[in-house]
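The complex appears here without one of its protein chains, the remainder shown in place.
Note that the chains take the letters A, B and C in the order they are written out, and that residue 1 is the start of every chain.
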Amino acid sequence: MNSDSLMLIILIFFPVVAALQIAFSKNSDNAYRVAFITSLVLLLPALKLLDRFDFAAGDTAQFGYSISWVDSLGLNFSIGMDSVSMLLIMLSVLLGPIVVAASKSAITKDKRMYYAWLMVLQGAMVGVFAAQDLLLFYICFEFTLLPMFVLIRKFGSTNRVAASIKFFLYTFTGSMLTLAAMVYVVWFVAGPDQFGSWTLDIPTLTKYAWHMSLTQQSWVLLGLLAGFAVKVPLFPFHTWLPLAHTEAPTAGSVILAAVLLKLGTYGIYRFAIPLAPEAFFEYAPHIAVLSIIGIIYAGLICWVQTDIKKLVAYSSVSHLGFAVLGMAALNVTGFSGSILYMLSHGLSTGGLFLMIGFMYERYHTRDMNTVGGLASKMPIWATFMVFFAMASVGLPGLNGFPSEVLCLISSFQSDAAWTAAGEPGAWGSSLGPWFAVFAGTGMVIAAMYLLYMVGKICFGPLREPQDHHEHETLPTDLNLREIATLTPLALGCIYFGLQPTVLLDTVSDQVNATVRIVEQANGLEPAEPRIMHTDDSGHEPVINGNEGASHD
Amino acid sequence: MHAFDSLQLAQLAFPTEMSTSVLAPYLFVSAAMFAIGLIGFLTRKNMIIMFLCTELMFQAAGLALIAFGRHHLGSDGQTFVIFVLCVAAAEAAMALALVVLLFRHRESLSASAWKELNG
Amino acid sequence: MMTASLLNNLAPLAMLAPGSSGEDAPASAHLAHMVEHVDTGPKWILLIVFLPLLGFVLNAIYAAIGNKSKLPAWTTIALLAVAFLATVSMFLSYDGTPYTVHAFDWFNLHYGEKSFVANFSFYIDKLTILWMLFVTGLGTLIALYASEYMSHDIGAGYCRFFSAFGLFVFSMSCLVMGDNMLMLYLGWEGVGLCSYLLIGYFYKKPSAVAAAKKAFIVNRIGDLGLALGIYLTFVHFGTVEYAALFSNETLHHYIDAAVAGDFSAIPGEAQWIALLLMVGAFGKSAQFPLYVWLPDAMEGPTPVSALIHAATMVTAGVYLIARFYPVFLVSENALPIVAWIGTITALLAATIGMAQFDIKRIMAYSTVSQLGYMFAGLGLLSTTGAAFHVLTHAFFKALLFLACGAVMHGFAGQLDLRKLSGISWMKGWGIVGITMLVGCMNLAGLPYITSGFYSKDMILAEAFVTPGYRLMGWILVFTAILTAYYTFRVFFRVFVGDQHAEPGEDFHGDDTSHFHPHAPGWAINTVLIVLATCSVLAISLAWIDKSEYHGWVGSMVADSTASFHSPYAVSLAAAHGEGDPHAVAGPVGYGAPGKILGMDPHGGMIVVSGLGAIFGVLVAAFFHGPKGWQGLFLGGRTEAGKCRMDAVARRAGPIPRLAENKWFVDEIYEAILVTPLRILAHIFHWIDKLLLDGLVNLFGFLPRVFAWIIRPSQSGVLQGYAVSMAGGLAILLFVVLVIVLRAGGAA
Partner (left out) sequence: MEQIISPIALYLICAIGAAGIALALPRRARTRSLEYAGGLLVAIALGGAALALGLGAADAGNPMPNVFFYPFALVAIGASVRVITHKRPVYSALYFIMTIIASCGMYILLSAEFMAFALIIIYAGAILITYLFVIMLATQAPTGDGDDDLDDVDAVAREPMLASAIGFVMIGLITAAMFSGIGELPESKMTQAQAADAVLAHLPKKVDKILEREGVLADGWRVVRDHETGLAMIDVDARTIQIELLGEDEHGEEGVLATRMLGAEDWPDALAADNIDRLGFNLMHDHPIMIELAGVILLMAMLGATVLARKHTELEEALKAAQARKLGTMFDDKSHGNGFDDDGHPSGGHA
């Protein structure tokens, strides 16, 4: 184990140690301080990792560390990170101090429990992205549930019990099926014709899983998606999300939106596609249709919400539809856009939830009919609100835009008709312009509901609840701590909006590798020759689309 | 002694093998006793009788064990009957203590008097 | 109309394209020539873009530290002035070769041998320069105006106003100067955002918030079209960078095919690009059916209306089409649709403008109407005409708005023309009156003495000479008459006649009789004078380079990718003996352009549109003018609120009412689009709540039902369990026995 791997291990286990410290300390007033310092300190190893990360080899797992656990079953504690995991780990670590700081004035009771679970969640989030072992991934995947469950159950608002139970049972049921599918893949790969012995190593599984027949892959895909689609959440498996988001405490909502939902898309990217590439290719249009329905459907529902948190929650459903659409396009632009979407959604929606949390602390209501027109009273708050809303709308120059552009372009590109005709850019799965057109309406709908929200909550004449009185400790407008929690997110939004190239370069290798897996499994030509230049050089590449899928 | 010889008394005939056709009637008796014990356990309401019926089933098992042991010319069957006896004794002690306890609570020996598991 | 492409019969005219080196050169040769060399430009060009952004940042900092002076205004004016000077020097130093300036990498996605590249860099050619000149110039002037106009908000929204102002100019610069379609889109959405922020400047007014929201959302619909167009461009041509796109040989082949009338050789996707981009242009430039946001946008402060909603932002659509003219050329239906939509919009907006009483809204509708002219010009293959009209319109419409703004500012927000009269004669209002007259004359297009006449004439003439579009020409002429009428309706009622003024809703005094209008200060007057002067001086532009390029603007356009000069226009010039000798051939198959009133089209045009404008003015004078010379001895108005038109309106039945209510277009949209969508949203919401969540809950409930069903088996009776146990054992034994016997039998 070199020192870099140690950093990664620290990122996973240090928060857990801190959680134990918090949980067993006698003084509950220290809980906040310990949690905050811990999460802040974690930035150091994260930065070191970022510094040491070899961007040129983004498709390989770096800082790998593996100790054997149960040899005969191939169980290892095996971690490492490639470029995609790296970005998501950075996001998780960055959010740590933000959510802790945002909870300072909101959590007044049971602080030890709250911060301890928050820290456990922090560790589990890093673990899930760093896992190179299927079982470790699954353990961390499920272990994110438990802290979140407690956070909602103990620290949520009025309807928290029902929300927490639905959240837990729904996602847990889904992930049970995911586990079954994973076990099947492991069993298959352990077969004599394949790897030959039990292994849970994700790269190894990826190497052999595509040998499964289409039928096998379809079932595996179904199982994997059962868990991941619920987590994303993909229409129509999203109904737990608005409830959970609405009832969760601010930090819970932020983490839920920013990281936990990404487990779904990350899972699809990391498992569903490489483990069942042929089936994913086959069913990509169906998945895309679901995501588009989600975009429009959830967007329209946002538009008639009066509960601001529910609105933002539904907007997550709508937004992540784009991410899944990008995945379903199965090409470089799509994957890149999708990964960008994961990050940018984390920043902008995380920001929105923070804003709502700060407002809620002062007004104790989320009803936009009761409270509104806050721009005159809380100008700084309103400025940030408009900013994050615009980031969420996908305004160019801010973070939402690059990812949205790439996702839409990707669905344009992956057109079966053009594939057959040998038109330029004709590759990926068989979506097409209509997918892009319908998904594109999501842009308009996003503007509709977000401006509706901003118009109600920020602008217009001031409306406050009748029994409103000033918060005992918080000022009318945001205080310095709150501004400090928002600023990193805002800067991140701007940076990602103006420098998407940095991210695109980072994930480029990894994305290309995934595309190759899909192409290999479907018997498509490698990517290069199929990009055609439309000069009449007589070079007319023949594309074999669906027919080329090998069913060996 | 000769009269006993002609009757093939067990002790004297021991070292000889016992054919399956001799074993079968013992097993049948054992099965019948077991079934009767079972029926008794299922039908009688008196808890004491029910426990008696379990003893009956123990008995049936013991008979089968000894018969098989004899068939195999080994002593394991008998050894196991000793353990069955132990368990039966322990069970009798516990069960009867329980019966006494339960009887004190409900003034009845009926097993149906205890329905707390009713779902 | 849709199917008959303008280009369909142009094959023999291909050689008429300016810049073509010979008769056998393909039509795309000019385009290829334009982007043959693209240099790397000097870095100081970036100042033009980033100085306004610096203004935004500085003003945001002022806002953060709570500045309560005019510092934001002066900062903005200074930065914009420097940007304008930089633009001018860019114009002066331009040597005819387009160049790009790279700021930093933005999108850079590589896969295989291909890439998706869209950098934060800028593309400079003459079209860009033309636009940037008036964007930065007018930006500076209007910032100056706003420094006085917004002074009542110092310390409150002043910083906010100017930071949004700076951001707007930055976004507009990105839009115009960007070297790729995503930069254009960035600017496009950026100006939309600024428009949103500035329309909603008075955010406590619900109407302002609603108008801002409407503007953004309606624009977003257009933006969707634009975005899809961009994506389709990338997918089809493999690039979104101008230089690469316009030098793309596929595009050149398409153009050649289009000019040859062979649209079947152009794939459908390529033709769709133009149609999609067009939707974006319609949204931003407020064309039918997406024009509804612009009149509402007058809720914003007047400088905003002048800069964003009259002079610059709304011309972005024109810029878009001009910039992508090669792409539009290859689409069979795009340009005819543009032309007709422009015409319809022009007429529709003019009819609505006639019936409005709010002078700012009248100006707004006139903007929509004039934009319609520009689109008609674009559609009629006259980018020059459209661009020229953009330029003149920028000056005179900004002037008109600012004059109206001065009135609004001075009369406490009063904008109703029935409540104002004779303003010009009030103390300190003379300059406003005079400049307003200049602006009105330009808008009305009075012949020879106004620049508006020349630019509009260029478009009108085009309609008359283009085969099959004479009807459009007449509609546009009719619209011009209406324009003259409603323009001077404002002038006659508000600026001349007996002095009368009622304060508007911003007046907070108790007694309106003590109301004293607040005459404009030096900043406002200066800006008005400068703009009026510019409007007049713009006449000269029609004469510069007239022989070769049909005016200075023509020379600017001709030197860019937007130039596909109408063969008709050139032949028109040829008819005057001034044009290219090649043009004499005229459009084969159509013969010489038709005659108007027995004259050649151009001459006839002057007569028709000039007379029309004068006629419109006279009608306005008759119905609205005051008694005496101020009403040209035609008018009979004695009171501010009463005029001859009232009687006519009473007799006309519901029509004036309908027109005043904008033909209920907003209400129709509300009824057929918004309400159903809202109902659908509610239905979705209930589906989500009841059906989907209900299903989920049902699945959660099923185990309970199952438990309820099997619960009686847990009777609690010991022997019950024993019976089931024994029974189960029996069944198990049976099964095992059967299996064992079977297996034994098989073995």
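The working rule: contacts are C-beta pairs under 8 Å (C-beta built on N, C-alpha and C of every residue); 3 or more make two chains touch, one makes a residue touch a chain.
If you're wondering where the values come from, they're calculated on a predicted model, not measured in any experiment.
In terms of the touch definition stated at the top, the absent chain reaches B, C within the entire complex. For chain B, the residues touching the absent chain in the complete assembly are 7-11, 13-17, 19-29, 31-40, 42-46, 48-49, 51-53, 55-56, 59, 62-63, 66-67, 69-79, 81-83, 85-94, 96-101, 103-105, 108-110, 112.
By the touch definition given at the top, chain C reaches the unshown chain through residues 719, 723, 726-727, 729-730, 733-734, 736-737, 740-741, 744.
Just so it is clear, only the chains that are shown with their structure count from here on.
Taken as a contact graph, the chains are arranged in an open line, each linked only to its neighbours along the path. Centre to centre, using the average C-alpha position, chain A and chain C are separated by 37 Å.
Of all residues in chain B, only 38, 41-43, 45, 50, 111-112, 114-119 touch chain C in the complex they form. Those residues of chain A that touch chain C in the shared complex are 166, 169-170, 236, 238-240, 297, 300-301, 303-305, 331-333, 336, 373, 375-376, 386, 390, 395-397, 401-402, 405-406, 408-409, 412-413, 423-425, 433, 436-437, 440-441, 443-444, 447-448, 451-452, 455, 458-462, 498-501, 504-505, 508, 511-512, 515, 526-528, 530-531, 533-535. Against chain A, the residues of chain C that register as touching in their complex are 104-114, 116, 120, 182, 185-186, 188-190, 193, 196-197, 200, 203-204, 206, 209-210, 212-213, 216-217, 220-221, 223-224, 227-228, 231-232, 234-238, 248-250, 267, 269, 677-678, 680-682, 684-685, 688, 692-693, 696, 700.
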